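The complex appears here minus one protein chain, its other protein chains still in place.
Letters A and B name the chains as they come in the text, with residue numbers starting at 1 for each one.
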Amino acid sequence: MVGDFFSAVGDVLSSETTYSSGWRLAVALAFVAVGEWIAERAGTINISVEGSMLAGAFAAAMGYDASGSVAVGLLIGAAAGLLVGAVQAHFSHNLTANQFVVGLTLNILVLGLASFLNSSLKPETATAHVFEVPGLVEIPLLGPALFGQPWPLYLLYPLVPLAWWLVYRTRWGLEVRAVGENPQAADVSSIDVNARRRQAIYFAGITSGLGGGYLLLGQVGWFEDAIVGGQGFIAIAAVIFGGWTLRGAMLGCLLFGSANSFRLSLPAVGHPLNSELLSSLPFVLTICVMALFAHRTREPQSLARPFIRGLR
Amino acid sequence: MTATSAGAGDVRYDRAREGATVLGIYLASIAVALVAAALVLLATGGSWTSVLSALLDGSVRGPGRWGTTIGVAIPLLLVALGTIVNSRGGLVNLGQEGQLFVGAALGTYVATHIGTGGPGVLFLIMLAGVAGGAIWAGIAAVLRYQRRMPEVLTTLLLVFVASQAVGYGLKNKNLLLDPTPDQANRNLISERLRPDTRLPRLDWFGNEFPMTAFIALLLAILVALVLRWTIVGFRLQMLGRGPRTAHRAGVSEARYGGLALVVSGAFCGLAGAFMLAGGDFGNYRLTPNYPVNIGWEGLLVALVGRNHPLVSIPVAFIFAGLRTGSGFLAATGVDRDITKVVQALLVLALLVPPAILFVRDRRRALAAAADRV
Partner (left out) sequence: MTSPAAELQGITKRFGAVVACDNVDLALQRGEIHGILGENGAGKSTLMKVLIGLVLPDAGAIRINGESRRIGDPAEAAELGIGMVHQHFSLVEPLTVWENVILGEPIRLDAAAAKRRVGEISERYGLAIDPDERISDLSAGLRQRVEIIKCLRRDPAIVILDEPTSVLTPGESEQLFEVLRLVVERENKAVALVSHKLDEVLAATDQITIMRAGAVVDRRDTADADAPGLARAMVGRPVSLRSEGAALGHIEAFEDDRLATGPVVEAARATEPQPVLSIRGATARGRDRRTLLDGLSLDVHPGEIVGVAGVEGNGQAALSDLLSSLLPLESGTVRVRDERPLPGRPGAMAAAGVAVVPADRHESGCVLDMTVAENLTLVSPPRPRTGRALLDRAGRALLDRAGRQAHAERLIEQFGIQTPGADAPMWSLSGGNQQRVVLARELSGDPAVLVAAQPTRGLDVGAIEYVSERLREAAADGVAVLLISTELEEVLDLADRIVVIFRGRIVGEMDRANLDVERLGLLMSGAQEAAAS
């Protein structure tokens, strides 16, 4: 049994499809994690990214169905993600309702709405075409994974440095970081604390919607209720695992995405392992890895604490 | 002692106006939610009058529907009770769905492996359900207090692990899969519970429901009493509202917070066991996706019930009504998922008034105290 497992691991590691699918799955997480990272730096654990992602996926399907264009689909997906983010933002940082409660309710709402609309509207979709970056795709093992993918995947490549630049090199980013650490100080420095927090959530909504759109149009190809299936939550875990650094969060996505691809490629290379156990692998791994490393990191000081001027 | 009768009258007048304001805010929020739901319905070409009528038929008007709705309300109430316990301690448990599933699965395992029947076995099934839910929530508690992982996230992630783990059990004849030959590997379902390990059902005026309805009611009263009249309840509340002060006063975060999470899980597990042995869900068998969102909805019941055990009783019934009513929607041509939309919109809308009132009251008090600190 153990021997089987190791030979399976060996086979998987030498297969190009592993890297390819691992990268694809990691990218879906990374879209979400990039936005969630900013939201958490501003002080919100935004569990509605799951809903944003699902809304993004469904809206992308509708957009594609209506226009026949992947680009339009992605755009509409991002807009739907933003919409969910906007509701979360206003409920938690305007009305000061509990952010987890709002997030969870939104997730349930989006799931209900998407499955309701899906069954009555039944959008028809397809996958975006694969675009091979000339030259780079020739790199052995990793080339096809990084540069021979459906084109929406490449949107992530500029998105990550953009997010880094936003947070560390712009005034907005400085204010976002200040707001997540010490909202009172930011407030007396004439920063609109809740506005920054809302904006950070908008950003998370957009990237999560994009992530959902990518999932649908770049990876799966059709809408189903379970298309997101907790990947938003894993992305949140990746941010925490990464110690609230962008690098760490992306590493987390890669790790958890690879775990997910193991599930897909193990049977492909001829090792029949139980699919349920494999399906739970990313979740179990996420928990275990976080249990080992997460407690050593320093979180933004006012993470998940609402700010109301005058109340502490 | 200078307050005059006129002053007292003012107070009463203010109270009345205050009450009207609060009521107004609530009604406005609910109205917004219902309008939004109606718009969704209109967008897909449904008729809201026929939907409403179907919902009423399915939940209370149709023959025997009261019983069905009560059957659904039981697990919803139990999950809500668990949620109330952990919320009291300031913990956020979002993994009810998973805890319920594990409870039901462990109950099934005990039921199908013990070989005999009778009330003793039925009791063991319940115990197994409690243990399953408690263990599943206990994992999150350990991670929280040993590893400082936010329980919000771990409980959520464990939902997915639970559904895969039980799914694995349902593929395996040694675990949960029904081993009868004609059924082999076709359907991923467990053996049915023997008739003598099922919960007795009552029949009141043509409405049939399991007797656990009364246990659930008793538990709701018990939770209300424990939270209000015991030291544990008091300390739990202290932990939830002022963890540092609580620590100083001798309330161990790990012990009380862990306890709250485990108890919360236990209630969910018990809900799972009740569902299994009650007969309203899955016809006494465990199936994949067995919890069918009861965990999530129970959580919403607690939210709408403002974390009060007794208020949660009618809320659970209403939510159950939406669910049983949705079964009658097929005739109207509207997908039954619309009730999920309505539910979530309602919950979202009901989050608004308390938030507004909280900020307003605090602002007032602070303003009054501001410069004479």
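The rule is short, and it goes like this: contacts are C-beta pairs under 8 Å (C-beta built on N, C-alpha and C of every residue); 3 or more make two chains touch, one makes a residue touch a chain.
In this text the structure is predicted, and so the values were computed from the model without any measurement.
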For the full complex, which residue in A:Ser7, A:Ser67, A:Asn94 or A:Thr170 touches the chain that was left out? A:Thr170
Check the options A:Ala114, A:Ala178 or A:Ile287 and report the residue that touches the missing chain. A:Ala178
From the list B:Gly242, B:Pro314 or B:Gly327, which touches the chain that is not on show? B:Gly242
Missing-partner contacts on subunit A, residue numbers: 169-171, 173-175, 177-178, 181-182, 184-186, 188-191, 298, 301, 312
So which bits of subunit B touch the chain we can't see? 228-234, 237-238, 241-242, 244-253, 362, 364-365, 367-373
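One rule holds in what follows: only the chains that are shown with their structure count from here on.
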For subunit A and subunit B, what's the span in angstrom between their mean Cα positions? 28
Which residues of subunit B touch subunit A in the complex? 40, 44-45, 92, 94, 143, 147-150, 152-154, 156-161, 164-165, 167-168, 171, 293, 296, 299-300, 303, 334-335, 337-341, 343-345, 347-348, 351-352, 354-356, 358-359, 362-363, 366, 370
Residue set of subunit A touching subunit B in the complex reads 45, 47, 87, 91, 95-98, 100-102, 104-106, 108-109, 111-113, 115-117, 119-121, 229-230, 233-234, 236-237, 240, 274, 276-277, 279-280, 283-284, 286-287, 290-291, 294-295, 304, 308, 310-311
